[in-house]
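Every protein chain but one is kept in place in this view of the complex.
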Amino acid sequence: METVTELTNQLVASYARVGGINHLDGKNLPSKRAIAAITQDLLRLLFPGYFDEKLIHSSEIKVVTAELLDSVLGALEDEIRKSLEYNPPSHLPKQNITTAAHSLTVEFLGSLPRIREILQTDMEAAYDGDPAAKSKEEVLVSYPFIEAIAVQRLAHELYLKDVALIPRIMTEWAHTRTGMDLHPGAQIGSHFFVDHCTGTVVGETAIIGDHVKMYHGVTLGAKSTAGGQQLRGKKRHPTIEDRVTIYPGATILGGETVIGAGSTIGGNVFIMNSVAPKSLVIYDGLDMRVLNKANKTAVVDFQI
Amino acid sequence: METVTELTNQLVASYARVGGINHLDGKNLPSKRAIAAITQDLLRLLFPGYFDEKLIHSSEIKVVTAELLDSVLGALEDEIRKSLEYNPPSHLPKQNITTAAHSLTVEFLGSLPRIREILQTDMEAAYDGDPAAKSKEEVLVSYPFIEAIAVQRLAHELYLKDVALIPRIMTEWAHTRTGMDLHPGAQIGSHFFVDHCTGTVVGETAIIGDHVKMYHGVTLGAKSTAGGQQLRGKKRHPTIEDRVTIYPGATILGGETVIGAGSTIGGNVFIMNSVAPKSLVIYDGLDMRVLNKANKTAVVDFQI
Partner (left out) sequence: METVTELTNQLVASYARVGGINHLDGKNLPSKRAIAAITQDLLRLLFPGYFDEKLIHSSEIKVVTAELLDSVLGALEDEIRKSLEYNPPSHLPKQNITTAAHSLTVEFLGSLPRIREILQTDMEAAYDGDPAAKSKEEVLVSYPFIEAIAVQRLAHELYLKDVALIPRIMTEWAHTRTGMDLHPGAQIGSHFFVDHCTGTVVGETAIIGDHVKMYHGVTLGAKSTAGGQQLRGKKRHPTIEDRVTIYPGATILGGETVIGAGSTIGGNVFIMNSVAPKSLVIYDGLDMRVLNKANKTAVVDFQI
C-alpha cells in the first residue's frame, strides 16, 4: 500500500506540472461513450429494420420510432448542451444554453428525412457499382461504406451548425469501425460510393461532386500543413467534380487541385495539380519497364 | 412530446416514400450480432486454449468441445435458416428449409478439422516469415492475420455452399477488427501470410497459390467496375502463383493478370499486366532521380 501511495504522489505531482493533457475542474466535455450510443440509435432511425436485431412490422413502426426519437432527443440534447457550454458558437444569440441545445437538437433530428434521401442514392451507387454485391440487403448489412457515409452525413449537419467536438467524435467512431476517415466538414454530393473503405481519408475542406466512386486507400488531403494553425479555415483539400472514379491508393493533394468531371485516376497515382475533365491519369511504371514506353494497350481497357 | 410526434410523423412518412433502405415486413435477415458471436466461438473451436481466457486441460477438452459445438450448431443453424428463407440457393432441392439448414450446418462444422490443417500452414508461414515474431504463441495471440485468415477460410466454406449474406457478414466482422478485407469468394492456397494486414484487399475472384507472402495495403482488385452488376460472376481479380511476395501498397488489378510463380512485387507498384515467373517488379523512382538510372545495386538485395 505504501508503494501505491508513492506512485500516486508522483503521478499527481505530474498532473500539476504537465498541465496540457489533463482535464480537471474544466467544463464537462461531451462523452465519447454517450455519443457512440447516440450514433448507433441514429443509424437505427435512418435504416429501420437493418440495425435492429429483430424485424420491425409496419404496424409497430410508429411506436418504435417515437420511442427511439424521444430517447435520442434527450441524450443528444445533453451532449450538445455540454458542447455549447464548452465552446459557444460565435453566431449563437446569448440566450439560455439549454434552450439553444434543445432547438439545435430538434432541428438536427428534423433533417433525418432529408439525410435518408441522399443516403438512398449512396446505397444505389454502391449496389450498381460493385459486381461483388449480390443484393441491396448485402450492401446494407455488410458494407462498411454505408455506416461511414451515414455517420459523415449526420456529423456534417452538426458541423454546419458549429457544434464543437461532437461531429469529430462521431466520425472518429466510424473511422475506428470502418478504417475510413471522412471529416465532418467535407461536402459530399449524391450517389457517392467508396468500396472497401480502409485507409481512405477525405479532408475538412474537400468538395466532392455527384456520382463519384472511390476505393480504399484514397487520400484527398492538404498539400502542406507546415503552416499549421495559420491555415485553419482556408481551402486546403481538393475538389472532385461529378462522375470521377479514383482507384486504390491514389493521393490527391491541395486546395486548388480540381479533378475535372468524368476523369479516372489510376491506382497509386500522386497528384498535386488540376486535371482537365475526362482525363485518364495513370501510373504506367510497369509499362515503362516491361512493356516499353510506347505500348499503351494496357491503358485502354482501364478507361471508363 | 408534441415535437417528438411531429418528428416521428416526418420520419415515418420518409420510410414510406424512400423505400430502398428500409427493411420492414420483409424476411428476417441473419443477425450481425449473432454471427459475430458464432464467429468468435468458431475461432475458439479452431484454436483451443488461445481464444479462451483460461487454460484448457486435455482431460476436459472433450467436454468443453462438445458443449461449444452443441451451442454453435444451434445458433448457426438458426442464422443459416434465415439466410435460406431470404435467398434459397438455386441448387437446393425443394425440401424443407429447416432440414436443409441443419444439414448445411453439420456439413460446415465437419469441415473444421480440414480448415485447421490449412491454418496450421498459415501459422507456420507467419512465424517463419517474420523476424519480429519471438514465438509461435506471439503470432497466435497478437497477429491480426491469424484471425483474418481463419475467418476467411470459414466464410469460404459457406460461400461454396451458396449461403447468402452470412459469409460477407463474417469477413466484414474480421475486416473491422483487422483492417484486412478478404472476400469469402477468394481461393487462397496453403502457407499464406499477410503481415500487418491493414488496408489489404483481396477480391471475390482472386486466386492465390501456395507460400504467398503479402504485406499491408496490397490490393488484388478489379480493373474496372464501370460495367457494374453486368460483370457479376466474371473473373475480375488477379491470379497470384506460388511463392510470390508482394510488398506494401502494391496494387494489382484485372482478372487476366497473372503474377508468375516466384516473383517479387515491390512496394507501391501498380500493375495491370501479367508478369512472367521469377520477375522482380520494382518502382525505382528514387533511383532514377538520385542514383542515376544505370545504378541497379539497390535492386539486388531486394530480390528473394
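For clarity, chains are labelled A and B in written order, and residue numbers in each chain start from 1.
In this text, a contact is a pair of C-beta atoms (placed from the backbone, for glycine too) under 8 Å apart; a residue touches a chain by one contact, two chains touch by 3 or more.
All of these numbers come straight from a predicted model, not from anything done at the bench.
Of the candidate positions A:Asp122, A:Glu157, A:Asp181 or A:Glu241, contact with the hidden chain is made by A:Asp181. Across A:Thr3, A:Ser59 or A:Asn96, the residue that sits in touch with the chain not pictured is A:Thr3. In the full complex, chain B makes contact with the omitted chain through residues 45-50, 53-58, 61-62, 65-66, 69-70, 73, 106, 109-110, 112-113, 116-117, 119-120, 123-124, 127-138, 140-144, 177-179, 195-196, 198-199, 215-217, 245, 247-249, 266-269, 282-283, 285-287, 289-291, 298, 301-304.
Mapped onto chain A, the interface with the missing chain covers residues 1, 3-5, 7-8, 10-15, 18, 20-34, 86-87, 164-165, 168-169, 172, 175-176, 179-181, 183, 185, 198-199, 201, 203-204, 217, 219, 221-234, 236, 249, 251, 253, 268-273, 275, 279, 281, 283, 285.
Just so we're on the same page, only the chains that are shown with their structure count from here on.
With centres set at the average Cα position, the gap from chain A to chain B is 25 Å.
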